[in-house]
Structures are given as C-alpha cells and as structure tokens.
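One structure follows; several queries about it will come next.
Removed: one protein chain of the complex. Kept in place: all other protein chains.
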Amino acid sequence: MDKIALDKLNAGSEDDFVRGLGDIFEHTPGLARAVYAKRPFSSLGALYDAMETAVRGQSRDEQVRLLQAHPDLAGKAARGGTLTADSKAEQSGAGLDQLSDDEYARFHKLNDEYRKKFDIPFIVCVRRHSRDSILREFERRLGNEPAAEEKSALNEVLRIAALRLDQRASATDKLKVHGRLSTHVLDVHSGRPAQGIAVELLAVPKSGPQVFLAKAVTNADGRTDKPLLADQPIPIGTYEMRFSVGPYFASKAVKLADPPFLDVVPLRFSVAEPEGHYHVPLLLTPWGYSTYRGS
Amino acid sequence: MDKIALDKLNAGSEDDFVRGLGDIFEHTPGLARAVYAKRPFSSLGALYDAMETAVRGQSRDEQVRLLQAHPDLAGKAARGGTLTADSKAEQSGAGLDQLSDDEYARFHKLNDEYRKKFDIPFIVCVRRHSRDSILREFERRLGNEPAAEEKSALNEVLRIAALRLDQRASATDKLKVHGRLSTHVLDVHSGRPAQGIAVELLAVPKSGPQVFLAKAVTNADGRTDKPLLADQPIPIGTYEMRFSVGPYFASKAVKLADPPFLDVVPLRFSVAEPEGHYHVPLLLTPWGYSTYRGS
Amino acid sequence: MDKIALDKLNAGSEDDFVRGLGDIFEHTPGLARAVYAKRPFSSLGALYDAMETAVRGQSRDEQVRLLQAHPDLAGKAARGGTLTADSKAEQSGAGLDQLSDDEYARFHKLNDEYRKKFDIPFIVCVRRHSRDSILREFERRLGNEPAAEEKSALNEVLRIAALRLDQRASATDKLKVHGRLSTHVLDVHSGRPAQGIAVELLAVPKSGPQVFLAKAVTNADGRTDKPLLADQPIPIGTYEMRFSVGPYFASKAVKLADPPFLDVVPLRFSVAEPEGHYHVPLLLTPWGYSTYRGS
Partner (left out) sequence: MDKIALDKLNAGSEDDFVRGLGDIFEHTPGLARAVYAKRPFSSLGALYDAMETAVRGQSRDEQVRLLQAHPDLAGKAARGGTLTADSKAEQSGAGLDQLSDDEYARFHKLNDEYRKKFDIPFIVCVRRHSRDSILREFERRLGNEPAAEEKSALNEVLRIAALRLDQRASATDKLKVHGRLSTHVLDVHSGRPAQGIAVELLAVPKSGPQVFLAKAVTNADGRTDKPLLADQPIPIGTYEMRFSVGPYFASKAVKLADPPFLDVVPLRFSVAEPEGHYHVPLLLTPWGYSTYRGS
C-alpha cells in the first residue's frame, strides 16, 4: 500500500482525509474528522500530536466508547473473522492467530476476567510485543485499579494509532515508533573487522520452537549492510543471534582445534524497549568472545 | 562394580588376573595372560604400559586377529545382542543403540565399505566420541591407506583398553584417560564471584534434540562444587552451558530492564581433546559478558 | 629474626613471655604480663584474642595512656631517633622517613591539630598504608568526634599488635593480617595460558616517581610461581602491573604490526582492603585485552 503524503492530506478534502486516516482509531472515524479542522500540519509529528490531543480531549464516556470499539485479543472476533484489516494484520504478526487450544483458552479466560473487572476489552499494541510479553502484560494489567487501567488502555490505543499513522502517511520527519537491532563483529585475533561472518536472528519464545527472523553476512566493516531489524518496533521478547565463526576462522587459515572450539556462537538477549536501538557487538577470537549492549 | 586393587592383582593367581583383566582386550584373554608374567606392577600406568607393550609386540597376524575380534559398530552384533558387556555399555553411551533407521543404514553402509577395503571391523573408542564425531571419524579413516588404518585401529584398541583398565582396577596413580569441564562465574558488576547461578550443561548434536548432561549451582567462589564433567573422557562434540543470570541479578536488587537484557546466557563450544581440561569461565554484568577457554 | 614458636611461649617463664611479646604494645609490657596468665593458647588466634581482650578490658585512663605511649607519625621522635625498633621499621616501610620538607611540614601541622583536638598522637597501622592513604586517613579522622576517634585509635593499636605478633610468633595457624596480589595471563589468541610474559609491579603514588615492588615471569599455567605480593598487608594505594606482551607474541611468530599495537600493557588498580586477595588477570590477544578483579 502506498503511503499518503502529508501535503496531500493537508491539501485534500475532509472526505479524503477521513478515508485516508479514519481507521487509525478503531471504528472511530469521528476522531479523524475532528483532527481535519486543525490542518495544515507541518510534520507527521504535528499530525500525530493533534490526534493525541483529540483523544485526550474526549469526555470519559467517549473514551470508554473508543476503548470498547476494540476487539478482544485473540478472541471471538479474531476467530470469527470480523476484525478490521489493521487489527487482523497486527494480531497475526504476534502469532495470535496461531494459538494452540490451550493458549486460546488461557487468553479467553484472561479476556473474561479482564472484561468482568474493567468492562472494556484488553487493548495492547501487539506490534510491540511477543506472545510471551502480551501474556505477561495481560496478567500485570489485570492487577491495576480501573482508573489506572483505563489510562493504560488509552495509551495503547495511541501507540496503535501512531503505528497505523506511520504506515499510512509519509513525511520528511518520522514518528519515533521504530526500534533497531544491529551488530558488529570485531576479529580481535587479527585486529580488524570480521568480514564474511553469517549471522542469523531468531525469536526465542519461552516455549515452542524458535522462529527465524533474518539473516545477513558481515561486510568489510564487520557490520551487516542493513540492521537486522529496523523500520518497526522490536517486539518485547527474547532473541538469539547466531554467528558462524568456525568457517570464518577456517577461511583465514588460523590454526584451530578439530572440531573448532567455537563454531556457532549464540548471543541471547531480551528487548524491553521496542523503540530502542539495540546494538549487540561480538568481539571475537577462535578461543573466546565478548558481547555487550553497545551504542 | 567394585574395582580390583592393584596389589591384589599383583599378589593373586594367574587365573584371578585373567578373570579380572581378560576382557580388557576384546575376546583376547591371551594378552592378559602374557602380561601376568611381568608382575609386580608398581603403578596402574606400569600395568597399562605392559599391556601396550604386549599388543605392540604381537605379530601382524595376531594384531589383525585382535582387530577382527571386535564387533561392527552399531552393527548386527549390536542389534543381535551378541556384544560383550563392555562393548554394549560403550556403544550405548554414544547413543549408538538408538539410531534411527536412516542412521543405522548409514553406519551399515560405512561398515560394509570399511570391511571391504580393510577386512577388519571399524574400531573406535566410542567413549571418546559423540555420534557426530564417530561418523566424521569413520569417513575420515575410510580414506586411509590400509597400513595406516591398521595402526589407527590398534591405537583405538589401546584407548579402549586403557579406559576398561581404568574402570576395572584401582591404584594410587591414575591413567590419563579422563577429561574435565569446569566453569567459573565472575560478577564484574560488583567485583566478586557470582554465587547462586544455576548452570545447565547440554550436548548439542548436529541434528536432533539437545541432551541434558548435568546441572549445578555456583558456590561462594563462583565455581561449581564439582566439575560439570570429570572422571571420564569428554566425548568429542559440541556442548552448551546455560547460565541463569537474570534471577541472579534480580536477587541482588540490581536495576534491570524488564525483561532483563540477559536472562539465560548460553555458551556453546566444542571439545576436541577428550582428555583435556576445558575451563570455560563467564565474566558477567547485567549488560554483557565474556567467555574464553581458560586454564 | 627467628620467630618464637607458640609452644615455647606456652611453656616458658613469665619473663621469657614478656621479653618475647612485651613490645607488641608500644611501651606497655604490662599487657603482655596480663595475657601471660591466660596460658596455654591453643592457637596464635587465641593468643591474639587474649591480647585484644586485655586491651578492651582496660579502663579508659589506661587506654588513653596506651595511646599516648605511641610516637607522633613522622614526628620529632622519628627525626630525633627515639622510636622503638618496631615503630621505626613500620614508618620507614611507608616512606615516612623520606618526606620532603613540605610533606614533613604538612604531617607536622596535622599532628598538631590532631593532638590539640584529641590529646593523643595520631596512631595508624602504617604497614597497611601508603603515604597517600595515611594522609587521607589523617584528614578524615581529624573530623571524628573524640569518643569515636579514641575507638579508631585503639583499633589501630590492635592492628599494629596483630602484625607485630604475626612477625614475632609462629604457630600452625595464621592471623588474618596478610593480603595477596596475584595475576594470570590467558592468551586468547591461541587458547592457552601465556607462558614467559614478564610482569613488573609498581606502586603509583599520587605524586612523585613510581616505585618498583616486584617482578616475575609467567609460568606454563600463565601464573607467576609466587603471588606478586603476599605475607604482608597490601598497603592501601594504587598499583600498576606491566606486562611485556610484545616480546611474547613476537616469540610465537604471530604476525604483528611494527611497532606492535600492544607492547607493554599497564593495568592500574587500587587496593582498599590490605588483607584482601586481589587477583587481577589479563586476557590477551595482540589486538586487545580484558582485565577484572577476579577470585
């Protein structure tokens, strides 16, 4: 889907505006209509700020209606196929369309308890989460006071909106909704960047198989040409990078044990800030290595 | 099984000696009988040396008969139940009694090619190997010249004998047939040994599930009370230690991300010398770590 | 001077006992006489405990007299030559006999202020200190309340006594009055201990030239045959170990830059606990290194 340029939104009719941005807030095009009046927007950030102002300026009743317009997470709407296209894409990204019967039952039970306590569906910006972290978040937020939880839910609505806006509209500025994962391999055996090391990135759920996410090969500067993850929030969760260091040193005619002491080096770490920059380098010799959260 | 003390072997009758040590060499009690004449032995090493001398002093025909007395690896004898007790225990240790039909077929094919080329069964000291390394060794040795391969096979017979002797007889000295795997966790965040970190050791085959081998918790010196592996050769192959560092730092009230950047730290490495000492330490902060082959 | 064995002290006369241990407390042989009555002592620790009990059991007047029996630090007694042999040896160890006129004046001024405020000489166990740390301690303790400072001074008297006792008497146990500084060099370039690396240890005062303390060469295990410092408290202060790593890698025919990136590696650190064990390893390649407080 091509993005709509900000200047078109600024210059277009109200109907075009609402057609373009009306579903930024789930089933609530009235918010886009209200924002239209604030044109023109000098930046995407200014447009988002106007949207946030509109939401925060609603009465509590309106806000609750906005919250109630959202579907249950992994709920009947999801299985029954009545989700908005956005919700559907978001939920499948976190694997919520592939729950086992047990997991479905667990989500269902949490949904029921949550609805009973708060009278709204559980809303979370799933593109910032893994299945594990959604579950943890769900249980954590069930313990909130109702007023605090309404605030949490509204914050999630705004996070969802920011990501939808980021996908829908283009401008010279960017919304701060993307994280980045990068690496850098230094060969401390020969004192130079390690070129030609294959790297794989996997998601590591608490249970179930690991999920392949990306692969790359380090360039002459020991980096990958592109970040391993970028242009998206990095879902909260655990990851593993795997570096094929055995073949690298073998290709350098370095004297190695057979099999080499280090062949595949796994670095496992967790992401807590989906919009953060995670730089995780590897300092390497055939007999040892270091890693750390860099910058 | 209780070990027989060296002084009893020195003082006992020839029949007792052969009963105790006759099966050190597969189906070849005559070698034990020949060694009996060299009593007394001042050490277990001296007894082993006498055994090696007896084998190396045999005629080529006798040596070939000794080699031919061994069963095929993972072969019909194994499936048909006619192995010696020693061979059976050794082969099951490397998982050779649990081959899939495909793997069994592969071994069978290698056995056939090997027998055809060398007219002896493929002999390898399986307690020094994983399934992966046996297969690699098998393919490597198939490329040998016959004379070199007879020498390789005889060396393996002696390695098997040394390990059987080590299991059978006790003395104040030890044969150098054991390796050792140890670790040490230093908390470089607080400048002291990391106490209370759970460590798991797994074997990591090239394919198929990882196999749990041992677990331990670090003590006040950051070490495990006993080495993770000792009193045996460490099978050539790949291993992973997993350190539960997230709970450790949480218990120290260190400010962490949520989830913590490091929770389970996997260190993966390969062993090439089954009799070697592998000391693989972990230098740790909540945000990074180093490892290396230490001493 | 030969040490007096504990059993001789236990078995000897009161006069012998006091002759042997009378000057453990400066100019106060009465304390040794009081302790003699508690014989026999099962260990050196028990003898020391009896001494501490005797001091702590004194009246406040007696304790103040004990404190007043001590000379000024770097004071007139030192320059005038009326120190006890113990005090003289202790003060020269910390370099207090080689003060510049300015430093002498500064100590003199601190002594005067201290005497004026507390009416006792400033007492510190100088064998646990460098000139820098004595000065810092002096200034810190000048801020104490008189009651707290008397307690501090008495603690120092006991530390001095323990060290004198340790030098004077021998037993199967040891008093915990010694620290230890050791190192270990791992060659992570080749995966083994680094043998043959020359190490120098120097004291690094805040001003003035560095002072050579010890040198050694690493053995086959990458360690020095003996700790760099042992059998003494390690004076609080700053130290530098210097490792000659350039010649080591050159001797291994490792390809290096010219001049090599790393030639002499200095590790600088401070000791805060004179009785602690400081293990400061070096993990080394030709292009980088790590160090940390180990255990």
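Order as written gives the chain letters A, B and C; numbering starts at 1 within each chain.
In this section, a contact is a pair of C-beta atoms (placed from the backbone, for glycine too) under 8 Å apart; a residue touches a chain by one contact, two chains touch by 3 or more.
Bear in mind the structure is a predicted one, so any value in this text is a computation, not a measurement.
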Candidate in contact with the missing chain, chosen from A:Pro193, A:Pro247 or A:Pro266: A:Pro193
Touch with the omitted chain, as defined above, among C:Ala5, C:Ala37, C:Ala148 or C:Val264: C:Val264
From B:Lys8, B:Arg65, B:His189 or B:His277, residue that would touch the chain that is not displayed: B:His189
Where the missing chain touches chain B, by residue: 188-191, 255, 257, 261, 283, 285-288, 290
Residue numbers in chain C that touch the chain omitted from display: 133, 236-238, 240, 257-266, 268-270, 272-273, 285, 287-293
Interface with the unshown chain - residue positions in chain A: 186, 188, 191-193, 221-222, 283, 290, 292-295
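Everything below uses one rule, namely that only the chains that are shown with their structure count from here on.
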Most central chain, judged by mean C-alpha position against the global CA mean: B
Rounded Å distance, chain A centre to chain C centre (Cα mean): 57
Chain A: positions in contact with at least two other chains: 257, 261, 285, 287-288, 290
